[in-house]
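A protein chain is absent from this complex, but the other protein chains hold their places.
For clarity, chains are labelled A and B in written order, and residue numbers in each chain start from 1.
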Amino acid sequence: MTTPINFYGATSRLSRLPELDSTGGTTSSAAGGADFQGYLLKSLEQVNELDRQSQSLIAGAITGDDLTQAEIFTSVKKADLAFRTMLQIRNKLLDAYNELKDLKM
Amino acid sequence: MFRTLDLSTSGLVAQRTRMDTIAGNIANLNTTRDETGQVSPFQRRFITFLAADEKGDEGRGTGVKFAVHVDRETPPRKVVQPGHPDADASGVVSYPSIDLTKEFVNALEASRAYEANVATIDITKGMFSESLKILA
Partner (left out) sequence: MIDRLFDSSTIPLLAKVAAFTERRHEVLVGNVANASTPDYRTRDLPVADFKAALDEAVTGRSPPTSSGRGLWSFKAADEKASLDKLFPQHLFRAVEGPARTLTFQDGNNRNIEQEVMEMTKNSLMQSVAIELMTVQMNRLQAAISEKA
(Lines give C-alpha, C1' and ligand atoms only; values in the text may rest on other atoms or scores of the structure.)
Protein backbone atom coordinates (compact mmCIF):
# COMPACT_ATOMS: atom_id res chain seq x y z
CA MET A 1 0.00 0.00 0.00
CA THR A 2 2.03 2.93 -1.23
CA THR A 3 -0.91 5.29 -1.21
CA PRO A 4 -0.55 6.35 2.43
CA ILE A 5 2.99 7.51 1.74
CA ASN A 6 1.97 9.77 -1.13
CA PHE A 7 -1.00 10.84 0.88
CA TYR A 8 1.13 11.89 3.81
CA GLY A 9 3.26 14.01 1.48
CA ALA A 10 0.21 15.84 0.15
CA THR A 11 -1.25 16.56 3.56
CA SER A 12 2.03 17.75 5.03
CA ARG A 13 2.54 20.10 2.10
CA LEU A 14 -0.99 21.37 2.58
CA SER A 15 -0.52 22.03 6.25
CA ARG A 16 2.54 24.17 5.61
CA LEU A 17 0.81 26.44 3.06
CA PRO A 18 0.20 29.85 4.58
CA GLU A 19 -3.56 30.24 4.67
CA LEU A 20 -5.34 33.47 3.83
CA ASP A 21 -8.30 33.63 6.09
CA SER A 22 -11.10 36.18 6.14
CA THR A 23 -9.26 38.57 8.46
CA GLY A 24 -6.81 39.24 5.64
CA GLY A 25 -3.71 38.15 7.47
CA THR A 26 -1.83 34.97 7.24
CA THR A 27 -2.73 33.16 10.37
CA SER A 28 -0.32 30.74 11.84
CA SER A 29 -1.62 27.71 10.03
CA ALA A 30 0.58 25.44 12.05
CA ALA A 31 -2.03 24.84 14.74
CA GLY A 32 -4.93 24.39 12.30
CA GLY A 33 -2.78 22.43 9.88
CA ALA A 34 -1.41 20.14 12.54
CA ASP A 35 -4.93 19.44 13.80
CA PHE A 36 -6.15 18.54 10.36
CA GLN A 37 -3.01 16.61 9.62
CA GLY A 38 -3.29 14.75 12.91
CA TYR A 39 -6.92 14.05 12.17
CA LEU A 40 -6.07 12.60 8.79
CA LEU A 41 -3.19 10.58 10.14
CA LYS A 42 -5.47 9.14 12.80
CA SER A 43 -7.94 8.16 10.09
CA LEU A 44 -5.11 6.56 8.14
CA GLU A 45 -4.22 4.54 11.19
CA GLN A 46 -7.84 3.45 11.49
CA VAL A 47 -7.83 2.33 7.85
CA ASN A 48 -4.66 0.36 8.54
CA GLU A 49 -6.23 -1.18 11.61
CA LEU A 50 -9.32 -2.31 9.67
CA ASP A 51 -7.01 -3.72 7.02
CA ARG A 52 -4.95 -5.58 9.63
CA GLN A 53 -8.12 -7.06 11.12
CA SER A 54 -9.37 -8.22 7.74
CA GLN A 55 -5.97 -9.75 6.86
CA SER A 56 -5.94 -11.69 10.11
CA LEU A 57 -9.49 -12.96 9.56
CA ILE A 58 -8.61 -13.99 5.99
CA ALA A 59 -5.58 -15.88 7.28
CA GLY A 60 -7.87 -17.56 9.79
CA ALA A 61 -10.32 -18.49 7.05
CA ILE A 62 -7.61 -20.12 4.96
CA THR A 63 -6.13 -22.07 7.84
CA GLY A 64 -9.58 -23.29 8.82
CA ASP A 65 -10.19 -21.29 11.97
CA ASP A 66 -13.59 -21.32 13.54
CA LEU A 67 -15.04 -18.24 11.81
CA THR A 68 -18.30 -17.54 10.10
CA GLN A 69 -18.25 -16.39 6.47
CA ALA A 70 -20.29 -13.34 7.47
CA GLU A 71 -17.61 -12.13 9.87
CA ILE A 72 -14.78 -12.63 7.39
CA PHE A 73 -16.54 -11.04 4.44
CA THR A 74 -17.90 -8.07 6.41
CA SER A 75 -14.43 -7.34 7.76
CA VAL A 76 -12.95 -7.47 4.25
CA LYS A 77 -15.69 -5.27 2.83
CA LYS A 78 -15.36 -2.72 5.63
CA ALA A 79 -11.61 -2.51 5.15
CA ASP A 80 -12.25 -2.06 1.44
CA LEU A 81 -14.77 0.75 1.95
CA ALA A 82 -12.52 2.51 4.46
CA PHE A 83 -9.61 2.34 2.04
CA ARG A 84 -11.69 3.71 -0.81
CA THR A 85 -12.83 6.55 1.39
CA MET A 86 -9.26 7.43 2.19
CA LEU A 87 -8.35 7.19 -1.47
CA GLN A 88 -11.07 9.64 -2.42
CA ILE A 89 -10.03 12.04 0.33
CA ARG A 90 -6.45 11.88 -0.90
CA ASN A 91 -7.54 12.56 -4.46
CA LYS A 92 -9.64 15.50 -3.41
CA LEU A 93 -6.84 16.94 -1.35
CA LEU A 94 -4.36 16.53 -4.17
CA ASP A 95 -6.78 18.21 -6.55
CA ALA A 96 -7.23 21.08 -4.11
CA TYR A 97 -3.48 21.35 -3.63
CA ASN A 98 -2.84 21.42 -7.36
CA GLU A 99 -5.49 24.08 -7.82
CA LEU A 100 -3.93 26.23 -5.14
CA LYS A 101 -0.47 25.64 -6.55
CA ASP A 102 -1.57 26.83 -9.96
CA LEU A 103 -3.28 29.86 -8.46
CA LYS A 104 -0.08 31.09 -6.94
CA MET A 105 1.45 31.26 -10.40
CA MET B 1 -19.63 -23.73 6.10
CA PHE B 2 -17.30 -26.43 4.93
CA ARG B 3 -17.68 -28.28 8.18
CA THR B 4 -21.43 -28.19 7.63
CA LEU B 5 -20.94 -30.03 4.34
CA ASP B 6 -18.92 -32.68 6.18
CA LEU B 7 -21.76 -33.18 8.63
CA SER B 8 -24.25 -33.66 5.79
CA THR B 9 -21.89 -36.09 4.07
CA SER B 10 -21.57 -38.19 7.21
CA GLY B 11 -25.35 -38.47 7.27
CA LEU B 12 -25.46 -39.41 3.58
CA VAL B 13 -22.81 -42.10 3.94
CA ALA B 14 -24.46 -43.55 7.03
CA GLN B 15 -27.89 -43.78 5.42
CA ARG B 16 -26.52 -45.16 2.17
CA THR B 17 -24.57 -47.85 4.00
CA ARG B 18 -27.77 -48.65 5.82
CA MET B 19 -29.53 -49.05 2.45
CA ASP B 20 -26.71 -51.32 1.31
CA THR B 21 -27.09 -53.61 4.29
CA ILE B 22 -30.85 -53.70 3.81
CA ALA B 23 -30.43 -54.51 0.12
CA GLY B 24 -28.03 -57.29 1.05
CA ASN B 25 -30.50 -58.68 3.56
CA ILE B 26 -33.36 -58.67 1.06
CA ALA B 27 -31.19 -60.25 -1.64
CA ASN B 28 -30.26 -63.05 0.73
CA LEU B 29 -33.74 -63.66 2.02
CA ASN B 30 -33.57 -67.36 1.29
CA THR B 31 -29.86 -68.02 1.23
CA THR B 32 -29.23 -71.31 3.00
CA ARG B 33 -25.54 -71.70 2.16
CA ASP B 34 -22.60 -69.43 2.80
CA GLU B 35 -19.83 -68.48 0.31
CA THR B 36 -17.88 -71.69 0.87
CA GLY B 37 -20.91 -73.78 0.02
CA GLN B 38 -21.49 -74.95 3.56
CA VAL B 39 -25.02 -75.22 4.80
CA SER B 40 -25.16 -72.08 6.90
CA PRO B 41 -28.08 -69.68 6.65
CA PHE B 42 -27.25 -66.08 5.84
CA GLN B 43 -27.10 -63.90 8.91
CA ARG B 44 -28.79 -60.54 8.84
CA ARG B 45 -26.58 -57.44 8.74
CA PHE B 46 -27.61 -54.42 10.71
CA ILE B 47 -26.18 -51.01 11.30
CA THR B 48 -25.74 -48.98 14.47
CA PHE B 49 -25.43 -45.20 14.56
CA LEU B 50 -23.58 -43.00 16.96
CA ALA B 51 -23.37 -39.21 17.18
CA ALA B 52 -19.83 -38.17 16.20
CA ASP B 53 -19.20 -35.98 19.24
CA GLU B 54 -15.56 -34.98 19.26
CA LYS B 55 -13.68 -33.31 22.08
CA GLY B 56 -13.51 -29.57 21.51
CA ASP B 57 -16.64 -29.59 19.39
CA GLU B 58 -19.02 -28.83 22.21
CA GLY B 59 -21.75 -26.47 21.21
CA ARG B 60 -21.52 -27.17 17.50
CA GLY B 61 -23.37 -29.42 15.13
CA THR B 62 -22.23 -33.05 15.08
CA GLY B 63 -22.12 -35.67 12.39
CA VAL B 64 -22.93 -39.33 12.67
CA LYS B 65 -20.74 -42.44 12.84
CA PHE B 66 -21.88 -45.94 12.03
CA ALA B 67 -20.83 -49.56 12.29
CA VAL B 68 -22.12 -52.60 10.45
CA HIS B 69 -22.74 -55.73 12.47
CA VAL B 70 -23.73 -59.27 11.77
CA ASP B 71 -26.64 -60.61 13.73
CA ARG B 72 -25.32 -63.87 15.12
CA GLU B 73 -27.80 -64.14 17.95
CA THR B 74 -31.21 -64.38 16.31
CA PRO B 75 -31.86 -68.05 15.62
CA PRO B 76 -32.56 -68.97 11.99
CA ARG B 77 -36.05 -69.50 10.72
CA LYS B 78 -36.77 -73.20 10.62
CA VAL B 79 -39.05 -74.67 7.97
CA VAL B 80 -39.97 -78.31 7.60
CA GLN B 81 -38.99 -79.29 4.06
CA PRO B 82 -37.90 -82.93 4.01
CA GLY B 83 -36.98 -83.04 0.31
CA HIS B 84 -34.78 -79.93 0.34
CA PRO B 85 -31.06 -80.56 -0.40
CA ASP B 86 -30.11 -78.38 2.58
CA ALA B 87 -32.46 -80.09 5.02
CA ASP B 88 -30.87 -81.53 8.10
CA ALA B 89 -31.43 -85.00 9.51
CA SER B 90 -34.96 -84.22 10.66
CA GLY B 91 -35.95 -82.62 7.34
CA VAL B 92 -35.79 -79.07 8.64
CA VAL B 93 -34.22 -76.30 6.58
CA SER B 94 -32.70 -73.29 8.34
CA TYR B 95 -33.51 -70.03 6.52
CA PRO B 96 -32.20 -66.57 7.35
CA SER B 97 -34.31 -64.82 9.96
CA ILE B 98 -34.98 -61.76 7.82
CA ASP B 99 -38.32 -59.99 8.08
CA LEU B 100 -39.09 -58.42 4.74
CA THR B 101 -41.55 -55.93 6.19
CA LYS B 102 -39.07 -54.69 8.71
CA GLU B 103 -36.40 -54.32 6.05
CA PHE B 104 -38.73 -52.31 3.81
CA VAL B 105 -39.74 -49.99 6.63
CA ASN B 106 -36.09 -49.39 7.45
CA ALA B 107 -35.34 -48.80 3.79
CA LEU B 108 -38.07 -46.17 3.61
CA GLU B 109 -36.73 -44.35 6.63
CA ALA B 110 -33.18 -44.51 5.32
CA SER B 111 -34.32 -43.15 1.98
CA ARG B 112 -36.19 -40.27 3.59
CA ALA B 113 -33.27 -39.39 5.82
CA TYR B 114 -30.96 -39.52 2.80
CA GLU B 115 -33.13 -37.04 0.93
CA ALA B 116 -33.23 -34.76 3.95
CA ASN B 117 -29.43 -34.70 4.05
CA VAL B 118 -29.32 -33.85 0.35
CA ALA B 119 -31.73 -30.99 1.00
CA THR B 120 -29.47 -29.63 3.73
CA ILE B 121 -26.55 -29.56 1.30
CA ASP B 122 -28.58 -27.43 -1.07
CA ILE B 123 -29.41 -25.02 1.72
CA THR B 124 -25.75 -24.87 2.74
CA LYS B 125 -24.72 -23.98 -0.79
CA GLY B 126 -27.44 -21.34 -0.98
CA MET B 127 -26.34 -19.70 2.25
CA PHE B 128 -22.72 -19.67 1.14
CA SER B 129 -23.54 -17.99 -2.17
CA GLU B 130 -25.64 -15.49 -0.30
CA SER B 131 -22.78 -14.61 2.03
CA LEU B 132 -20.51 -14.03 -0.98
CA LYS B 133 -22.76 -11.12 -1.91
CA ILE B 134 -21.23 -9.16 0.93
CA LEU B 135 -18.00 -8.99 -1.03
CA ALA B 136 -19.54 -7.89 -4.29
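Observations
Keep in mind that, in the parts below, a residue touches a chain if its C-beta (ideal position, glycine included) is under 8 Å from a C-beta of that chain, and two chains touch if they have at least 3 such contacts.
Computed from a predicted structure; not experimentally measured.
With respect to the full assembly, the chain omitted from this view is in touch with A, B.
Touching the chain that is not shown, out of A:56, A:85 or A:98: A:85 (per the contact rule at the top). Residue in contact with the omitted chain (choice from B:8, B:25 or B:43): B:8.
The chain not displayed touches chain A at residues 39-40, 43, 46-47, 50, 68-71, 74, 77-78, 81-82, 84-86, 88.
Think of the hidden chain as still there; on chain B it touches residues 1, 3-4, 7-8, 10-11, 14-15, 18, 49-51, 58-64, 109-110, 112-113, 116-117, 119-120, 123-124, 126-127, 130-131, 133-134, 136.
Just so it is clear, only the chains that are shown with their structure count from here on.
Centre to centre, using the average C-alpha position, chain A and chain B are separated by 62 Å. Those residues of chain A that touch chain B in the complex are listed here as 64, 69-70, 73-74, 76-77.
On chain B, the positions that touch chain A within their shared complex are 1-2, 128, 131-132, 134-135.
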